[in-house]
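Below: the structure, in C-alpha cells.
One chain of protein is taken out of this complex; the other chains stay put.
What follows is subunit A.
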Amino acid sequence: MRGTCIELKQLEFRWPGATRPLLQIPELIITRGEHVLLRGASGSGKSTLLSLIAGIHQAATNQVFVLGQDLGKLSQRQRDKLRANEIGYIFQQFNLLPYLSAWQNVVLAQQFSPARRERLREHSESHKYLAKQLLQHLGLNADELERPAHQLSVGQQQRVAAARALFGNPALIIADEPTSALDADHRDNFIEILFDACKKHGTTLLFVTHDGSLAHHFDRAIELAEINTANEEAI
C-alpha cells in the first residue's frame, strides 16, 4: 500500500517580480511512511518549498503532487482543506495559541478538518480525552495539560505542537526546524518521540533543518542544494 506521498516534477518557482527562479527541482519523490530529512542553509528556499508543499502558495500545474493531488490545480480553499485534513505542520517555535490550554491547542487540529474528525470517530472517547492521552504519551503530565500554552516551557510547547500535528492521523507531518529552539538533550528526546509517533501510524515525516548532525535518525537525508538546480544556473 506504499504509495507516493510527495512528488515534485520539474518544479520551477519564482516569486512574482523576481527575475530568477528560487527553486528548480527536476524530481523529488517521498514515499508514504518515509522519514526524510531535508537539509538546507537558511535562505536556500526551504521555507518556500515547504509552503508550496503545504499549499500556502500555489505552484504551477503538474509540478507538485501531494497524496496524488496536483496542488497546481486545486483552489485556495481546496488546498486549505487538504492541509487541514492531511498535513500536520510544526513550526520552529510559537506553534500554539497562547490563550488556549495545551489540550485545547491539540483539539484545535480537527476544527477545520472533517477528515481528522472522521478518523477520530473510530475511538469512542471524546476529543478532549484523546488529546490528553496523546499529550501524556508525548510526556506531559496531567497538570501541564490544563495549563495555558504560554506557561509551558519551549520543549513542552514543541511537544504540544507535535501532538496537534499528529492529532487525527494526517498522512504527512511537515516539521520546519522544530528543534532549533531546543537544547541538545531536548532535541534528541523530541525527535525520538516524533519518530515513535510517526512510525506507529505510518505517517510520512518531512523534517527540515539546517543541522546535518540529525541525519543519522532518518531513513534518508536530502541536501536541498543538491536537488535544487536554480542557483547553479544563476552562477
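In this section, a residue touches a chain if its C-beta (ideal position, glycine included) is under 8 Å from a C-beta of that chain, and two chains touch if they have at least 3 such contacts; residues count from 1.
Methods note: contacts and distances are computed from a predicted model.
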Protein that the absent chain corresponds to, by UniProt name, given "Phosphoribosylformylglycinamidine synthase subunit PurS", "ABC transporter permease", "V/A-type H+-transporting ATPase subunit I" or "NAD(P) transhydrogenase subunit beta": "ABC transporter permease"
Contacting the left-out chain in the complete assembly, out of A:Ile6, A:Ala54, A:Ala102 or A:Ile191: A:Ala54
Contacting the left-out chain in the complete assembly, out of A:Glu7, A:Glu34, A:Glu144 or A:Asp176: A:Asp176
Sole contact to the chain not displayed, among A:Cys5, A:Leu37, A:Ala84 or A:Leu205: A:Ala84
Missing-partner contacts on subunit A, residue numbers: 47, 50-51, 54, 56-57, 76-77, 80-81, 83-85, 89, 91-100, 104, 108-109, 111-113, 164, 176
